[in-house]
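Note that this complex is displayed minus one protein chain, with the remaining chains in position.
Per-chain numbering from 1; labels A and B assigned in written order.
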Amino acid sequence: MDRKIKQRIAFTTFRIFSVSVVLMLVSILGFIVFNGAKAINWTFLTASPTEGMTAGGIFPAIVGTFYLVVGSMLFALPLGITAAIYTVEYGGETRIIRIMRIMTNNLAGVPSVVFGLFGMTLFVNKMGFGSSLLAGSLTLALLALPLIIRTTEEALKAVPDSYRTGSLALGATKLTTIRRVVLPAAFPNILTGIILSVGRVSGETAPILFTVAAYFLPHLPDSIFDQAMALPYHLYVLATSGTDMEATRPMAYGTALVLIFIVLLMNALVSLLRNSLKNKNSNE
Amino acid sequence: MMKRKGKYKKVMERGTERLLSASGAVTGIVILFIVIFLFREGIGLFRSPDVEKGYALYLNTKNPVEQLTPYEIKQIFDSEITSWDQLGGPNKAIRPYRVDDIFKEYPEEEWGDHYELLSGKLEEVIKSDPNIIAFLPQRYAPPVGADIKELPAKNITIAGFFGGKEWLPTATPSPLFGALPLISGTLLVSFLAILIAVPLSLGVAIFLSELATKKTRQVLKPVIELLAGIPSVVYGFFGLVVLSPAIQKIFHLPVGETALTGGMILAIMAMPTIISVAEDALDNTPRALKEASLALGATKWQTICKVVFPYASSGIVAAMVLGIGRAIGETMAVLMVTGNAAVMPVTPFESVRTIPATIAAELGEAPAGGAHYQALFLLGCILFLITTMTTVIAEFVSKK
Partner (left out) sequence: MIEAKNVNFYYGDFQALRNINMEIGQQTVTALIGPSGCGKSTFLRLFNRMNDLIENTRLEGECVVNDQNIYNRSVDVDELRKEVGMVFQKPNPFPKSIFENVAYGLRVNGNNNKKSVTQRVEESLISAALWDEVKDKLHKSAFELSGGQQQRLCIARALAVSPMVLLMDEPASALDPVSTSKIEELIHRLKTDYTIVIVTHNMQQAARVSDKTAFFMLGELVEYSDTKKMFLNPDKEATQNYITGRFG
């Protein structure tokens, strides 16, 4: 009978683990949401910080993060998606592609601070962009690149080969096949990857620390060579280096909530996309 | 007509293929470039002199000491070593001397309009005292000759970097780049994180894949995956305002920002990844095998231990390795909650500083191209190597 007791002990432990882990994770979320909700109002979202970050809002940081997301995607998407198309549709299994795949896989695991290190030296110093939206976007683009390549590759590979052979058999060229058959079929999954990388990019702090982020800028950036505020860095600053910690806390909670909201939004978009995809497939 | 259209199409086709391959190549090159670049900058550290650039150390020739390690130099100027006999010289008190000291001894008029007289004055000072050690900018240095010698400049060594226990990158005259406290800080925090995260995550993964009802699973899995996407600075913020005060109170510590706090926050951050990958692995066990085991009278737990675990072991290991990789490279959260004291950790209840946190905290103040800057790159290389190793291991294991 003791194997029953063992089982009971093991399973009870796992149940307790699960409940506590879920409680822990949910309470973190709840804590931020609860405290952040009190701070968020219209002014908070549309005004600049004032009075040494203890009042006002985070509008420049929201805009800065938006610019960074758009800027990084502008570089990463064309490069990442075309690279993935090449490796999956044209490449075959040549040595170069294998090396590239290992490289992208590795790069996906490289800590974000290393990207910051690289971006600061290359874009900020060597290329002379200075600490700017351009340098920050490029750095974040590098960070997003492996993610986009990988998800796009997977999306393309998920398209059944019969689609391709079917199209080719009808006399369509390879390019037409890719454009008319493969890409439309893979599109929702590619989009999922893009949304996930947008979520990731908007929350990264370490890569922008030295490439773009400004401690405090009451106005919005005018050009791509300007510094900008960004949400994650703003939260970091509020949390660690305010002069009046107690007074800055509500601002910090609010910023954290906005960050979480972005992640939630991205996840909601992804699951919406997946559900609509499921429905579409089941209708066919 | 048809033919011409075909030709146009063919050109398009070939052009696109070229374009795509170029894009693939650019991506590959960019990635390769990052790696080469990192390492080139990092390895440059070992070509840097171990005293501040443009400066040198000068001794009276009567002093028999010919060589000093950076750590000894630091101790001399911090008055931790006070007698030459500790360094193989005579039993005489050391007199550390900086260029500023001369301004106190001689009135302004004697320096010369463009400090041109400074070198002569310094020569006098060093000549007159066999126990002096002077740290001087080379452009004002006294002539080296019969009375004055310059300590030979050495480069920072690999052993000094990986074996040094002092990380004082801005110390003068001799900055110390001993990465040992940072490496051990990283390892300690990651180890604590794994210690907490792995059993919990495996428990949750088993619960989700084997015990939970379908409904529970459908609710919990997306929630857990969602938590993997929350920015690290948010976790760091939570750690700062909730966890570290709590730890301070519970363990009666002077500060709550400790290795343990960092480990716990990292554990929380790594858990969603580990749970999700491990659960997938467990879930991949063929139903037929589980049924076969149960049909022989094995309990569910026996089935999990004897059939599911062995089958999913590679996936579980891969999950743990990925978790470790994430923990080691995590920057912001750790920076915010570990207190960032670059000292060798003894217990988990002390402040530590990790490699990523060091880079993030110091890069802004390190002048580009200097030794400090290169040292940070070298730290970046170490991180890169560690995470590459974890990725390769994870891939290797999960392919098996």
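In the analysis below, contacts are C-beta pairs under 8 Å (C-beta built on N, C-alpha and C of every residue); 3 or more make two chains touch, one makes a residue touch a chain.
Just so it is clear, the model here is predicted, and its values are computed rather than measured.
Among the residues B:168, B:246, B:294 or B:368, only B:294 touches the chain that is left out of the figure. Considering the complete assembly, chain B touches the hidden chain via residues 213-214, 286, 288-299, 302, 306-307, 310-311.
The working rule: only the chains that are shown with their structure count from here on.
Per-chain Cα centroids separate chain A from chain B by 23 Å. Interface residues of chain B facing chain A in the complex, by the touch rule stated above, are 9, 12-13, 16-17, 19-21, 23-28, 30-32, 34-35, 37-38, 41, 199-201, 203-204, 206-208, 211-212, 220, 222-227, 229-238, 240-242, 268, 271-272, 275, 299-302, 322, 325, 328-332, 336, 356, 359-360, 363-364, 368, 376-377, 380, 383-384, 387-388, 390-392, 395. Of all residues in chain A, those touching chain B in their complex are 3-4, 6-7, 10-11, 13-15, 17-18, 20-22, 24-26, 28-29, 31-32, 78-80, 82-83, 85-87, 89-91, 96-97, 99-100, 103-114, 116-118, 120-122, 125, 142, 145-146, 149, 173-175, 196, 199-200, 202-206, 209-210, 232-233, 235-236, 239-240, 249, 252, 256, 259-260, 263-264, 266-267, 271.
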